[in-house]
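Chains shown are a subset, placed as in the full complex.
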Amino acid sequence: MISNEPPITPELIAQHGLKPDEYERILKLIGRVPSFTELGIFSAMWNEHCSYKSSKIHLRTLPTKAPWVIQGPGENAGVIDIGDGLAVVFKMESHNHPSYIEPYQGAATGVGGILRDVFTMGARPIACLNALSFGNPKHPRTRRLVAGVVAGIGGYGNSFGVPTVGGEVRFDRRYDGNCLVNAMAVGIAEADRIFYSAASGVGMPIVYLGSKTGRDGIHGATMASAEFGADAEEKRPTVQVGDPFSEKLLLEACLEIMAKGCVIAIQDMGAAGLTCSAVEMGAKGDLGITLDLDRVPCRETGMSAYEMMLSESQERMLMVLKPEKGKEAEAIFRKWGLDFAVVGETTPTKRFLVRHGGAVMADLPIKELGDEAPVYDRPFVEQSKPQAIAAASIVPPMSVADALEKLVGSPDLCSKRWVFQQYDHVILGNTVQRPGGDAAVVRVNEGPKALALTSDVTPRYCEADPFEGGKQAVAEAYRNLTAVGATPLALTDNLNFGNPERPEIMGQLVGCIRGIAAACRAFDFPVVSGNVSLYNETNGRAILPTPTIGGVGLIEDFTKSMTLAFKAEGEAILLVGETQGWLGQSLYLRDICGREEGAPPPVDLAAERRHGNFVRALIHGGLVTAAHDLSDGGLLVALAEMAMASSFGAVLQAPSEVPPHAFWFGEDQARYAVTVRPDLVAEVLRAAGVACVPVHRLGATGGEVIAVDGERPLRRGDLLARFEAWLPAYMSGAV
Amino acid sequence: MKARVTVTLKSGILDPQGKAIEGALKSLGFAGIASVRQGKVFDIEIEGADRVGAEAALRNAAEKLLANTVIENYRIEVAG
Amino acid sequence: MAMKSAVLVFPGLNRERDMARALRLISGREPAMVWHADSGLPAGTDLVVIPGGFSYGDYLRCGAIAARAPIMEAVRAFARKGGLVLGVCNGFQILCEAGLLPGVLMRNARLRFICRDVFLRVERSDTPFTRGYNAGQVIRVPVAHGEGNYIADGETIARLEGEGRVVFRYSSPDGMIDPNWNHNGAMNAIAGILNEGGNVLGLMPHPEDHVEASMGCTDGRGLFAGLVDYFRQAA
């Protein structure tokens, strides 16, 4: 093999994130010392980000099937059938490390990447969500990260032209050194026109489409799987820049050539661009791939094979086109002003062959690089379950009214308007429910169908008890979809954890996946796509385990979707579900009592499903006028949110069995708050009895205040002011 | 004192703006344009006459705020 | 004869679908989608619409590159002959850059992109674009822009005001002009203006996204319904 590449030294191998045993494996596999380019290719394909080597055996345990699932995990995105010949294509993916290093571009290219995953499959994106976890607000870096990440997500999505309709923002010191940016994209395709990445046919032309290749993000893939140290700064120059304008052109051009029937297989270039996409196409199609790098459109001069194979320049695609349609496809791409080049072909050899300047720079077995890459069964320890905390043992440091005021103005519970106002959430004219409710609701085409979309996880529960935390994340997504009247169909997950080489972290990952799997099974709510982000730790300090769940549900008639705002004076407020007053790991315990302890609320999956079906039936039967799921902050925070979203207050009494602070702020699961017209209350209670669902009457809507029995009444307007105040004040540097 | 801070993209960093402008110039019939890269200038009025202090302050400002040193370089000129 | 509209499509625009749907729903006729590289408008076009988005990524200056595309020559000629031209958001920016409307749209005062519903006071009802509203009526429509802060020199502003060419202003829900309801800091709370001939309108907000009752608000309908009615009368 002729080449002027550097010699392979142990240092070089280590720099490529390959462990000695992995290098041994490479030597055995190819029977010789790899070339520099080959080493780069192995490091890209065998790192955690692309190979899922630490998580794969556990991911396999997730339920991924249902009659409505068209494509589960394994492709660029998951696909489900929603009838009328339509399919929903969706996935969530993380861009954590790049966003920490360059918040704007890191977040922007994260959005760009997940949008490509969706339109690569032939879907037109109709919505995006984003789940963000930042460090302590007081940490010197946090404000800049929030500003940059939010601007980057908006900057890309707004220009591309997709509404960003939902997401989450949380703050915790455990994210000080590693913020999390999880982006989800959802698209609509014709169910019989889905496009996949497996190449087929020998001697087929491989076509490169989109923007030119530069030295962007070289080692981005390896960086994304590397634990941060003090040298994080040096990793900076690898950050790639997003071009939403080119991505919009790429979308239109791809959908156009797909409609014209030009495409056999297609794969976007994401992490480790050309390498990952070419290997995936070949390996999945049981074919070899030969690439001629001299034909790759380059932005910079003198790029080496190594650089071209590892470049993460954005807005690029690889396709196998029907030979006879080549000219037609090329004309379409030229019309959109995008690059188009035949850069290789499929072969019968199952080898990945890379040529550059007349020399063979890489010649590797494609299956072992791709779908047969190494997988690990890493050792893990299951932590012991924490003690449950008895509500009675918590002495309230302040009155219920004072606590409510404090909670609605706290970083985690306050309004996120400052964030979602920077996202265009109305473009395309189909946003039925905008950010701020339980789940976003987006009409499909002109309706009547609509999708409900949500993203959820409670990391502090996951850390205290990974299994219950995993269950709870899925349960909360299920509730949020239910509360707007949707039937939950499927989910995508984005598993963010620390270093899997530490058994306790591996234990968190395994526990959460088991919890997620149990809940998915109990709800017929399969996982159809997802992403794993590991090594989220700095100097040995890991983030909170954060398995973000992106849920998708279906609403048959968008005009009947339910909202959380009180609708009228004098309506009955009912609580659906059982309340013991569970304060362990609650926000009340953390933010009011300053204690982060105890077992998180257990999730009774059967009750979740029963109560969910009951609430959905009430909504479909037109028996409720408002519905809201109960989660962080508990019952009183939820009722305050319903009041603040409306122009009515509420008058409320607590039952005597449970201590008031525990009743109002406990975070017991499987609960909803609904409002019902007085004349329908009896009917609702009867239905509850039949369905064996506990329902308690709490009081009635109306007035200007939220008046809790025996507490100082709180003016709705004042609460709203506190609710809206914190984030803008924080971002302006005032707090 | 008048000062100017000029911020330009590091070489190799993608410049979508420059690319689009390049295309527009070509389609407007400007021949012979090989490439366009876009940058920013900040014209800053500074009180007092302490050149050295001003330069130090501006370097600091460029590092902290005016330039994104991850992807940009900057140059400082203080006019007498 | 239903109104015949042409929607210009520049690379990077992204609200052309919203606009086409509104025109179809209200005029009962599919608009012609006209590609930027074309040199002419379809014969018999009544209304030319430049929709919102990020033409050419909004690189250089919003609308600057699109304003110099071949098709804009045809639009100029069409406007010179008195044809009606509507520019929304990026379309407004393009019309300013093309010199068909005065002034410029600068970064929002707070420098952040803002997406929310705003209230507009309709200043006149005696134009083809606003005849579907009453003068002084307040409508609720969404905005979604980072650079909607209208500015022009004193003389231009004086002329616009003097000639009654400011047709939409950001206002409070009860029609008061108030800095707290001027989300982008535009001079004189200007949201939409006419050219001298009164046949070219540019505005930042998106009436096309508020036209369906089933979606909760129809305050944007008046603009399109008024135009349809205008051409019905003319015919």
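The chains carry the letters A, B and C, assigned in the order they are written, with residues numbered from 1 in each.
As a working rule, contacts are C-beta pairs under 8 Å (C-beta built on N, C-alpha and C of every residue); 3 or more make two chains touch, one makes a residue touch a chain.
This one's a predicted model, so the numbers in the text were calculated from it and none came from an experiment.
Visitor: Jot down the chain formula for the full complex, using the labels you see.
Guide: Written as a formula in the shown labels, the complex is A x1, B x2, C x1.
Assume only the chains that are shown with their structure count from here on.
Visitor: Go through A-C and B-C and name the pair with more C-beta contacts between its chains.
Guide: A-C
Visitor: For subunit C, write out the residues touching at least two other chains, lowest number first.
Guide: 56-57, 59
Visitor: Which residues of subunit B are in contact with two or more other chains?
Guide: Answer for subunit B, listing residues that touch two or more other chains: 16, 20.
Visitor: So in the complex, the part of subunit B that touches subunit A is made up of which residues?
Guide: Residue list for subunit B touching subunit A: 10, 12-16, 19-20, 23, 68, 70-71.
Visitor: Subunit B touches which residues of subunit C in the complex?
Guide: Subunit C reaches subunit B through residues 56-57, 59-60, 65, 68.
Visitor: Report the residues of subunit A in contact with subunit C in the complex, numbered from low to high.
Guide: The contact residues of subunit A facing subunit C are 151, 154-155, 158-161, 243-246, 248-249, 336-337, 420-430, 432, 443, 446-447, 558-559.
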